[in-house]
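To start, the structure under review is shown below, and the notes come after it.
Only one protein chain is missing; all other protein chains are in place.
Our next item is chain A:
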Amino acid sequence: MKKLAGILTTVMALSGAVLLSAGAQADNYVIDTKGMHAFVQFRVKHLGYSWLYGRFNKFSGDFRYDPKRPEASRISLEIDTSSVDSNHAERDKHLRSSDFLNTDKFPKATFKSTAYKPTGKSTGELTGNLTLHGVTRPVTIAVEHIGGGVDPWGGYRHGFEGRAVIMPDEFGIKMIEQLGPESGQVELFLTVEGIRK
């Protein structure tokens, strides 16, 4: 099954590449998780008194970006939920449990963009579907293009930062009931640098 999926993905990627080279100038980028120039971070209020920061250490994804046609940009991201890290073993264990992320049952979270709307010279609004805790909902990410160009090692890169606010309760994670109303909202920070394929 895995093999078949792998072959299908390859075929799809190849046909996509053929279509691309024939048509638009858009380039495909793989998110640089090998050199780890990418971060999936979040923050949530603790008791309403301070910000607690955390991140997901394992994820992968790719995006498409054409500076001339930014509206054609798209991104796909897959996150290993069990890699949640708030720098505290007992809390991370609790976050992975069925009280929160339930990572045994929902090991992956994904984001797939559906549209990108430029709002300024280097900013835009990315909409897409976030699947978290087995629930898929539309999410809007405010995106800023940080920069791009050749790198010193023969590659070509572009980097972005996106910010979004989600209510985990809408994804079936009972934040408000368990942690209080001040902790109902989670801010996401998605920082990605892609290397052109």
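Assorted remarks:
By definition in this document, contacts are C-beta pairs under 8 Å (C-beta built on N, C-alpha and C of every residue); 3 or more make two chains touch, one makes a residue touch a chain; residues count from 1.
Operating definition for what follows: contacts and distances are computed from a predicted model.
Of the candidates "Cytochrome b", "Iron(III) transport system permease protein", "ATP synthase subunit a" or "ABC transporter ATP-binding protein", the chain left out of this view carries the UniProt protein name "Cytochrome b".
Touching the chain that is not shown, out of A:D32, A:D92, A:D151 or A:E187: A:D92 (per the contact rule at the top).
Of the listed positions A:N28, A:S60, A:S82 or A:T131, the one in contact with the omitted chain in the full complex is A:S82. Counting over the whole complex, chain A has residues 82-83, 85, 87-90, 92-93, 96, 178-180 touching the chain that is not drawn.
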